[in-house]
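Each remark here refers to the structure printed beneath this line.
With one protein chain held back, the other chains of the complex are shown just where they sit.
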Amino acid sequence: MKVAIVGATGYGGIELIRLLRQHRHVTEISVFSSTQAEEPLTSTYPHLQDVYKGRLQPIDTNELANEYDIVFLSAPPGVAATLAGGLLEGAAAIVDLSGDFRLKDKRVYEAWYGREAADTSLTEQAVYGLSEWNEQAIRGAKLTANPGCYPTAILLGLAPAVKRGLINMKSVIIDAKTGTTGAGKNPSSITHFSEMNESMKIYKVNTHKHTPEIEQLLAEWSPEAGAITFTPHLVPMSRGIMATMYAECTSELNAREWLDVYKHAYERHPFVRVREKGFPAAKEVYGSNYCDIFLDYDSRTNRLTIVSVLDNLVKGAAGQALQNANIMKGFDATEGLEQFPIYP
Amino acid sequence: MKVAIVGATGYGGIELIRLLRQHRHVTEISVFSSTQAEEPLTSTYPHLQDVYKGRLQPIDTNELANEYDIVFLSAPPGVAATLAGGLLEGAAAIVDLSGDFRLKDKRVYEAWYGREAADTSLTEQAVYGLSEWNEQAIRGAKLTANPGCYPTAILLGLAPAVKRGLINMKSVIIDAKTGTTGAGKNPSSITHFSEMNESMKIYKVNTHKHTPEIEQLLAEWSPEAGAITFTPHLVPMSRGIMATMYAECTSELNAREWLDVYKHAYERHPFVRVREKGFPAAKEVYGSNYCDIFLDYDSRTNRLTIVSVLDNLVKGAAGQALQNANIMKGFDATEGLEQFPIYP
Amino acid sequence: MKVAIVGATGYGGIELIRLLRQHRHVTEISVFSSTQAEEPLTSTYPHLQDVYKGRLQPIDTNELANEYDIVFLSAPPGVAATLAGGLLEGAAAIVDLSGDFRLKDKRVYEAWYGREAADTSLTEQAVYGLSEWNEQAIRGAKLTANPGCYPTAILLGLAPAVKRGLINMKSVIIDAKTGTTGAGKNPSSITHFSEMNESMKIYKVNTHKHTPEIEQLLAEWSPEAGAITFTPHLVPMSRGIMATMYAECTSELNAREWLDVYKHAYERHPFVRVREKGFPAAKEVYGSNYCDIFLDYDSRTNRLTIVSVLDNLVKGAAGQALQNANIMKGFDATEGLEQFPIYP
Partner (left out) sequence: MKVAIVGATGYGGIELIRLLRQHRHVTEISVFSSTQAEEPLTSTYPHLQDVYKGRLQPIDTNELANEYDIVFLSAPPGVAATLAGGLLEGAAAIVDLSGDFRLKDKRVYEAWYGREAADTSLTEQAVYGLSEWNEQAIRGAKLTANPGCYPTAILLGLAPAVKRGLINMKSVIIDAKTGTTGAGKNPSSITHFSEMNESMKIYKVNTHKHTPEIEQLLAEWSPEAGAITFTPHLVPMSRGIMATMYAECTSELNAREWLDVYKHAYERHPFVRVREKGFPAAKEVYGSNYCDIFLDYDSRTNRLTIVSVLDNLVKGAAGQALQNANIMKGFDATEGLEQFPIYP
């Protein structure tokens, strides 16, 4: 399998290289960049010295479409919307890690993203790549929209309860915490070490772009879905997302029954681990494709607390992208992704 | 003013020393410990070399009661309950930093703390030291129960909305994040650097002892108060608490009006800063007695998000304790507490 | 005392404000900036809300020279060289925190800084503000060149041994470690949280600008001084410098005698603490003007290891600047600087 990565200089891009190198059916990994073409990737990432020798190549849609089996688009917003049309004419399967094709409703995209949406023909064709819940559609897809890091954690956490109608959809509140790699490679004052260390920061309260993405999926899953509350926070760690979710229960399940609902939902899905005991920690999934889910039912308030934890660059980005590519290409979903969490 | 600190080897204790040294009316600071008596405090805390020369003295209730103007009790759970009776017979005013006297209902204490409650005569006498909202009672108090770190952040954040009946009391959800000093000086595997760094952890979901403390105050403030959802998280920073609170609005205030409610509530209280713009960060109150409050009203969900931020060892412990001592003794509440946040 | 800070938006500038607010003789603190004039400082630093209300003013040399008692220059390289001439015509005493006036030899400056040196008339007039060792000259100075953060730690550590001729000057090797605030407020990929956390980095090996500054002082102190080895490292903390220094002993002092040499050298200097026991840690001076010094003599190798630790923004910048201003103006050197280390 020949693989191309467009936008390989971002964190998602190099994480893909790390994972693809463990994949037994990948014979070639080529990297492309519109801005740094001709440079070896080691100029930006010296940790790749002696490990990955590829040079960044200029983007050539035709070549990408026809000489690769899989093209991962890991570029800034808007780039995939421009490239995808041409790429789809070729033989390559496409996995896009940006938000360009995730939202089906153009007006919603434009309201939250503040930019023009991709062509409807593209967004209609794109399959939302939440691997565990959309496997069948992904299997036949030519273009997969890889979910956002927060939506992956949140939707995996909510799905079993929502799909079985066990919670009040109007009551959903999501308090999420991320490490700084979620903000990408470009330095900024918010992610400046001097100001981020020994601190934490709330941001984009009620305005984060991942909100409509979560709402779109919930609406597909439940007729009662509506607006949710979603609050992101930056905590002083490089990798990791923890989403703490709250909802009123409409059922009368006890703790054991809740656990069974979740265990059952994910029993065939090795990358989702429902925790039987102990409180989860972000480090427990570090560098791996796992999403850990923890549940607590509080009879005092009749609320369910769901906690999901993942590595935002793996299950929240490159890992799920590879999982989706595996599904699209008929490989085992876990191929290239069997690495353990690095602990501690 | 002669001051005694019992249990001075904990983080609350040494923070008191730091603050008291800036207090213009403090003439003596003596430190007491049941376990490390006779040792200089610098054996435990070398950063105090040349700065604080006191030796830890064994606890003598009679001496404490009669030779000091203020006694701060900063000891493990249960110690204050044992000492306070004797101390109250003397002249000293007492500020207790433990949870021993915060809860009025013995059964509630025993259910959440899993140990015997203090004598009712003591808990009845104790005044809850939420400085900004209980100033009058504190002024005449002989024994002040200093609030917990989380309750301080949370109650300061909720008070204006609750007291004016502007939110649905059944809808209150609190997602709180703390630095590790909240867990105290004793090393444990949870706060082991190797496992805490590059991680974050949720803990004591729906079972944290500060829950009934918050509920008790809300019940004093609103007839509709009931059980709340309160979830603590450990984030990889030493100091700081951020509490993110969610509630449904029962009023129709817009963002500006919400800000006015809060600005008005705290206009005479210099240690509470209501943020006009920008998202708050924990570091912005580091080492200071400030509590910063941020508000966001979301018309899509009709929910109010309240964020409050403080330094758990200052406004969440030693700083508020000193503020209370100032009020009890008739000093300006800010005496010894004018230090800026250290940033960055 | 009216105080002006030019370049107040950098970390050194706001740290000066923090310290000056504790100074009993300061009646006014005004802030100046060439780039952000007219803005309130809270736009850049929200932690100053309700605490410091000054607006940044455009730079007016005449006003600065004549309406202030002290002008602190905390601007980028080259700015002080341009402003100082005009300022010196006025009444204000000047403390410059940049490297513009530290080096006496223009060629050395130009070789290491890669830019034109300030006028010789200025550099000749400037007094090197290593407070503990240059007090007399500082007392009469109109223009003080505040030492660099590394040179402060290193020179305080080496001085007693060098001045008494107890070490081989050709053998001096300095391995220094700094927190990221030493790199200033501007974000860069090196100080990007995502890449700095859980990492450490060596940089500018044998080429750091502070090298000639250290060498200049050593040459003043010892006829045998020559080139030194100085290696800086960035470690994942915001504040703090630890300099580990190695030298061959030319004397036959034992551990106790070494301690006595240092204790004696600093006995009248409250900000230098010679450690009697325990290994020093950066946090033990956090936020304070202390420099802690630790010594170890190894008879196996006949080498002395000297470790000095300080807060790079306090004793390594703003704190020492204020200490110098106090000396220049005849105040007690400790005025405004009595704050304890914040621990932990």
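Each chain carries a letter (A, B and C) given by its place in the written order, and its residues are counted from 1.
The criterion applied here is as follows: a contact is a pair of C-beta atoms (placed from the backbone, for glycine too) under 8 Å apart; a residue touches a chain by one contact, two chains touch by 3 or more.
Since this is a predicted model, take the numbers as computed values, not measurements.
*Asks:* From the list B:Thr180, B:Asn289 or B:Asn326, which touches the chain that is not on show?
*Replies:* B:Thr180
*Asks:* Pick out which of C:Val108, C:Ala137 or C:Ile173 touches the chain that's been left out of the picture.
*Replies:* Of the candidates C:Val108, C:Ala137 or C:Ile173, C:Ile173 is in touch with the missing chain.
*Asks:* Out of A:Tyr11, A:Tyr150 or A:Phe331, point to the residue that touches the absent chain in the complete complex.
*Replies:* A:Tyr11
*Asks:* Considering the whole complex rather than only what is displayed, give the residues of chain B touching the chain that is not shown.
*Replies:* 11, 179-181, 183, 185, 187-189, 191-198, 236-238
*Asks:* Tell me, which residues in chain A touch the chain that this view leaves out?
*Replies:* Counting over the whole complex, chain A touches the hidden chain at residues 11, 14, 17-18, 21-22, 45-52, 181, 197-198, 238-239, 270, 273, 275-278, 280, 283-287, 292, 338-344.
*Asks:* Over the whole complex, note the residues of chain C touching the chain we left out.
*Replies:* 173, 175, 177, 179, 194-195, 197-206, 227-229, 231, 233, 235-240, 242, 244, 246, 279-284, 286, 294, 296, 298, 300-301, 303, 305, 307, 343-344
Keep this in mind: only the chains that are shown with their structure count from here on.
*Asks:* Of the chains shown, whose Cα centre falls closest to the middle of all protein Cα atoms?
*Replies:* Centre-most chain by C-alpha means: B.
*Asks:* With chain centres defined as mean CA positions, report which chain is farthest from chain C.
*Replies:* With centres defined by C-alpha atoms, farthest from chain C sits A.
*Asks:* Express in whole angstrom the distance between the two chain centres, defined as the mean CA positions of chain B and chain C.
*Replies:* Computed from C-alpha means, the inter-chain centre distance equals 36 Å.
*Asks:* Where the centres are mean C-alpha positions, what is the separation of chain A from chain B, in Å?
*Replies:* Centres of chain A and chain B (C-alpha means) sit 39 Å apart.
*Asks:* Which whole number of Å gives the spacing of the CA centres of chain A and chain C?
*Replies:* That pair's centroid distance is 46 Å.
*Asks:* Where in chain B do residues touch two or more of the other chains?
*Replies:* In chain B, residues 197-198, 238-239, 280, 283-284, 286, 343-344 touch at least two other chains, as defined above.
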